[in-house]
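Okay, here's the structure, questions in a sec.
One protein chain omitted, others in place.
What follows is subunit A.
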Amino acid sequence: MSSWDDDETAASAAEAATTDVELLKRAWRNEKAAPEVLRFDSPLVSRVREQIQLLEETLNDFADSGVDDLVVSLYQMDLDRTLFLLRSYLRLRLQKIEKYTMHISRSDDLLSRLSPQERRFAKSCAEIMEKHLEQSVLSKLPYGYDSVTRQSLSSTEDDMVPEPQLDTFVFCKTKSDVGAFQLDDIGEEVVDLVADDLYVLRYKSIKGLVEGGRIDLI
């Protein structure tokens, strides 16, 4: 009967959605806890958006075929939660870009972590902020002191760009055994990272592990 088939495809869509939703939840948690902007997971976001669309269509079908209200509201809540995760994920990233716009625009590595739309946003953000600061403050200052990124002509580097604090402490949980892990450059602090354990470490030390997916931020 066609209604059973519809139920099955909807159920398997919901199941496939859970695994991707779990991935999205993980990406969202990492993004929330990390002080800098992380790599944009483009394939995950595309898949999640497809599944959201599928869920929305399923809900429309339910509305037409008069499925039980409870089932409808369960699917609706699932959809709402997934939508919230996606929106919050994108929003967190956008707000980080807003905050560190000049720093991000000057770093190719950071720019490469953004989606193409985010890159365009970062560029506009930096231009708009520069224009605002120039118009209100810098145009009135004497020559030699009117740079946005440097204090004056005698500064040897860009010393007026706000940067995220990479050595803040973060809570994290290992996914698998990492073994002895060196926390700093000198080799003085070495920590034994065992699977599924909770740690509080400086973000800078575990940056590589987060990128590789071997440790999750909480």
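As a convention for this text, a contact is a pair of C-beta atoms (placed from the backbone, for glycine too) under 8 Å apart; a residue touches a chain by one contact, two chains touch by 3 or more; residues count from 1.
Here, contacts and distances are computed from a predicted model.
For the chain that does not appear here, its UniProt entry gives the protein name "GINS subunit domain-containing protein", which is one of "GINS subunit domain-containing protein", "AP-3 complex subunit delta-1", "Large ribosomal subunit protein mL48" or "Aladin seven-bladed propeller domain-containing protein". Of the candidate positions A:C125, A:C172, A:L193 or A:I215, contact with the unshown chain belongs to A:C125. Checked against the full complex, the candidates A:L23, A:L44, A:L83 or A:L183 give a single residue touching the omitted chain, namely A:L83. Against the chain not shown here, subunit A presents residues 49, 73, 76-77, 80-81, 83-84, 86-88, 90-91, 94-95, 98-99, 117-118, 120-121, 124-125, 128-129, 131-133, 135-137, 140-142, 145, 151-152, 154, 160, 162.
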